[in-house]
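The other protein chains are all here in position, but one chain of the complex has been omitted.
Chain IDs A, B and C follow the sequence of writing; residue 1 opens each chain.
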């Protein structure tokens, strides 16, 4: 206990000195710094805050210092996270695919050269990454990879297309599953390749979602080039890396509601704002029932997350738990979206223009986007399949 | 309209004249006359009422007169049913497997001789029937029939065992699926046989259920004898008859809550009895919400039944509808059981003895028995399979 | 008597409605309106055609230019319009406005207004909501008697088809306190009347809604529709009928969404097989089928009751609205999920049904409102 307490005091003092006042307000969806060559700061304060945190390595507090991280222990990292949350500090650099996905994969499978090349650039926000897994027509059948990489001696030539690539239009590099052995069975013959997107052979087309956003893209490769030393893991063994990454993705998605810059008000606050109370109790008993059921399940999930964190001993989830958390958290995100619309009534239906404040206008879009969460990153059905097979050991 | 109105007046007058007062009270589970050699009347009035109805053929009002029925049109039969329900008249003879299941099968597949032999005895309550479909280890896989009937010239010799045979211990005859061709694939090679149970080769063992009742039995055949002329439908083509019967069974089970002599009080009445009201509204808003949801769904199902009846034009359901009604009605029966226990609180937990009145004691047993309804007669899962395949035409 | 089996005439009407709508106003027509920010979001040309077909007069007597063809007929049209996401003043002007006038209006009012509604020159809109949740008895909007006139003050929100309306039917309180049924009155107000200011609301479903301010708007006694303080007598049955008609529209949307989803399950392959062969999806689709069958029965019974078949209309209306709300939610969410990735793109029509459903759910009462009302009507 003692050392963490001292650390906590130190962290709080530093944050209070260094986090600009404006960076301690809730951020809108466009206000977070995303990094990369196309990233921009929403204000001078945002830049200052990012630069101070970057100097301490606290954009990725638990990465080793030699790769641009803060070198904190899991316990220290949690203290930092907790105190930032308590003080309302915004993340200085949004947790994108580089920090959450590729970073851990590099630590586990990367050569020293690969780690030195890529990790610090992620930590310093210089390179923004995106993930090329899904392909048109494949859906949940992730191992159904058609995008192929031909061996040309010192480099590969890549042809094919990737779908549902988050923020590909704003990324600099893409990590990709490609087929390097067309004759091998599904999972075999797939390699994991890092590709610089700033070349002519790559075209990116955003896809409009029902939420009105275009976070997802389709990426077209036409004789795109990737250097051989950018192969992560062994040739034709990329599926191993991919599977591990899927777990990170699930973990990430199960914590979306915690890390996402969603609407400001909790369902309870929304209820108090749009419904009437009598003696401190909502008079609309049907909606109240729905609210309490949601809040109870959300609290139970949070406690379950806490339990898993404590049990893991190192801040990392048991691989078998990731499916359950991804499933439950994203289904709950959908429920929260429906609940808030229900609580807000007609004030929750605004798409644009007058009659709604900016918080209200965010709700239907968050609601619509939540529909994607139980599909992306392995649909709920896929997660249930995994639980049935791996956790419950049911016969197939 | 006109002719039915006249008929309705006639029916009401006759019922009022002929139905003894005591037979217009709700009946306990043991008070209905079940027929057969082991059937007994709960009172002299019950006997009188049965005999009067039998004379008119109104134990089976829509069967032709020559087979012991009332010869009524579907519309007339519905009028009779409605008026009996309105006046609170008990069914003079409970709707058992003979009336609901074998009767329709005999009309559709029986020879004239078979119809003349069996139908009037069902109509007059002389013979009680039970159904031998399921076998140990088969569960929902109904076509997995091991019970075999060997051809001995003028008769069959039957060996094997049947499970979940309702009221076999009180029945005189059993209609049975038996394997007559052991070499044929599953559904082929099954025949539909009528067997007199009053013989030495048949032993019946009741199974105790969680509701404390033993309505279901296991039936053991050891060299039991069945005459050749008691084969219904063609040899090795019994599956056709069986499938048709399953539809009747589903229809029957989807109307259980209407015809069953369950607990006297509706969920709404139970709620008013065990919970407090304020300005006519239940103060327990959580249970009220649950109650309204149930009542709305039950009303919707009743309207759907009415719609199907009107659309069929002949009082018979579209075969594809039976699965949906069976599924929904029995799931709703389970929900009603849970709801009533919840509404009654600790007064809904009595198993025997003092502290509970007889209505209260019936509730937990009805609740427990309701668990069997979504399993017997084709489980909910089987019904959903049928809907997906036959109604939605989804590929397998 | 078979109330729930449509007559041949009704079947013909529904078939011709389907043909007209599929040919002239398919979902792509609505998408076009939305993408081109047509405001208010409906096609005047289609509306004119619809009026020429007589749909705007289906429930009105012939003396006002109507077809007198009953609610079952109008319900058939509403179902079909739900299938193609038809955006038109049909619900606001006919199902709500004309219906209320027919119940409550004086002979003069009916003669003056209804024929013009039928031919489509006049659009009515009911200005009833004041807060985020439907609660007509809570009306605070005031109409102050002043000599032979009334002075209207207050704001009405979520006025359906408010932008294309020529007249508002404004629900106001002339006496009593919020919560009282007694004391409500309805006024017919020309949108050009001094002090009326409407503002377009852009909602999720890209249709026509307004918020309207009334600042010392002066109306005459002639503008009162139905007797003073006693409008609830006409308004409640009007709302109930409109709820059942809206439920019919929602049913159309649900069925369309479901059929498209089943089609997708039949065609789409994954892991080398049709996804419709996955038992978990099969069971969910089959369950949804059962829920939708119940929706059909509930809507048809409600419509038949409006045409005189037995049954409590209030109970049936609350049952219909609550059930259709709930199943619309379930069916649209399942449709998105079963379509997978493509389901959350704007390119697929499913998203349009998803959004329309969320708005329709709030019109004339969400499920919590109608469950509460159903409980009260049943004495618990």
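One rule holds in what follows: contacts are C-beta pairs under 8 Å (C-beta built on N, C-alpha and C of every residue); 3 or more make two chains touch, one makes a residue touch a chain.
None of the values given here were measured: they were computed from a predicted structure.
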{"item": "Neighbouring displayed chains - absent chain, whole complex", "value": "A, B, C"}
{"item": "Selected residue (touches chain absent from view) among A:150, A:169 or A:297", "value": "A:297"}
{"item": "Residue of B:59, B:97 or B:374 in touch with the missing chain, whole complex considered", "value": "B:374"}
{"item": "Sole contact to the chain not displayed, among A:20, A:104 or A:268", "value": "A:268"}
{"item": "Hidden-chain contact residue, picked from the options A:17, A:30 or A:396", "value": "A:396"}
{"item": "Residues in subunit A touching the chain absent from view", "value": "1, 268, 271-272, 277, 280-282, 288-289, 291-293, 295-297, 299-301, 303-304, 306-307, 310-311, 321, 324, 327-328, 381, 383-385, 387-389, 391-396"}
{"item": "Those residues of subunit C which, in the complete complex, touch the missing chain", "value": "278-280, 282-283"}
{"item": "Subunit B, residues in touch with the chain not shown (by the definition above)", "value": "134, 137-141, 144, 163-164, 207-212, 274-275, 284-287, 290, 334, 338, 341-342, 344-355, 364, 367-368, 371-372, 374-376, 379-381, 384"}
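Convention: only the chains that are shown with their structure count from here on.
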{"item": "Most central chain, judged by mean C-alpha position against the global CA mean", "value": "C"}
{"item": "Whole-Å gap separating subunit A and subunit C, where each centre is the average of the chain's CA atoms", "value": "40"}
{"item": "Subunit A and subunit B: spacing of chain centres that average the CA atoms, whole Å", "value": "55"}
{"item": "Set of subunit C residues in contact with two or more other chains", "value": "371-372"}
{"item": "Multi-partner residues of subunit A (at least 2 other chains)", "value": "285-286"}
